[in-house]
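Note that one protein chain is taken out, while the other chains of the complex remain in position.
Right after this comes subunit A.
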Amino acid sequence: MFKNVYNWIDERLDITPIWRDVADHEVPEHVNPAHHFSAFVYCFGGLTFFITVIQILSGMFLTMYYVPDIINAYASVEYLQTKVAFGQIVRGMHHWGASLVIVMMFLHTMRVFFTGSYKAPREMNWVVGMLIFFVMLGLGLTGYLLPWDNKAYFATKVTLEIANSVPVMGPVLKELMQGGTIVGAETLTRFFALHVFFLPAVLLILLVGHFIMIRRQGISGPL
């Protein structure tokens, strides 16, 4: 039954080569920690993706309770943290995952840098990877405000002041992010929209590009 359905779809879309390429491509010995322990440094990219998946899943559950307005944001986070079953775990995973994804991504970047893997022909993949890094920092920055507690509020105020000090673009950038003249209701909804819709959308597009490129180019050879 399953085979018939698969064949029916495969006849029309020819999907076999796609997943066979993902499944069957050879993983060379020099990146396999089972053969060389030092090859664990090649795990950081995969772990970054793994934690990103955790972030997306836990974030989806958080939005079931979170209310992005200045009156209810704090109350909803506090309710989630203290009253909802496993709410503390889900929020905790999102909170710690946010830090760990930065750590893993940093280690991955350092691995790629010190093994010289960004060199021709993989220049474009490095640039896309750096863009992913910046988007991740953006996600961290916007997510920090969402609990709407004092730490979040004052940190965001300082961040926007720093953005404001950039010549020419600064004040425009600040007002765009702030959504007005003060850090308030508009800022919270803007950061929420950026954190939940805009930046994840950009992130997913970049990740697809990152993965397609590494499949087409293969992993860099041994040093």
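Convention: contacts are C-beta pairs under 8 Å (C-beta built on N, C-alpha and C of every residue); 3 or more make two chains touch, one makes a residue touch a chain; residues count from 1.
Keep in mind that, in the parts below, contacts and distances are computed from a predicted model.
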Protein that the absent chain corresponds to, by UniProt name, given "Menaquinol-cytochrome C reductase", "Phosphoribosylformylglycinamidine synthase subunit PurS", "ATP-binding protein" or "Raffinose/stachyose/melibiose transport system permease protein": "Menaquinol-cytochrome C reductase"
Message: Out of A:N4, A:S165 or A:T181, which residue would touch the omitted chain in the full complex?
response: A:S165
Message: One chain isn't shown here. Among A:I51, A:V135 or A:M177, which residue touches it?
response: A:I51
Field: Contact partner of the left-out chain, one of A:I9, A:M130, A:L176 or A:I205
entry: A:M130
Query: List the subunit A residues touching the unshown chain?
result: 16-17, 20-30, 32-35, 40, 43, 46-47, 50-51, 54, 70-71, 74-75, 77-78, 81-82, 88-89, 91-100, 102, 110, 113-123, 126-127, 130-131, 134, 137, 140-141, 144, 147-155, 157-159, 162, 165-167, 170, 215-223
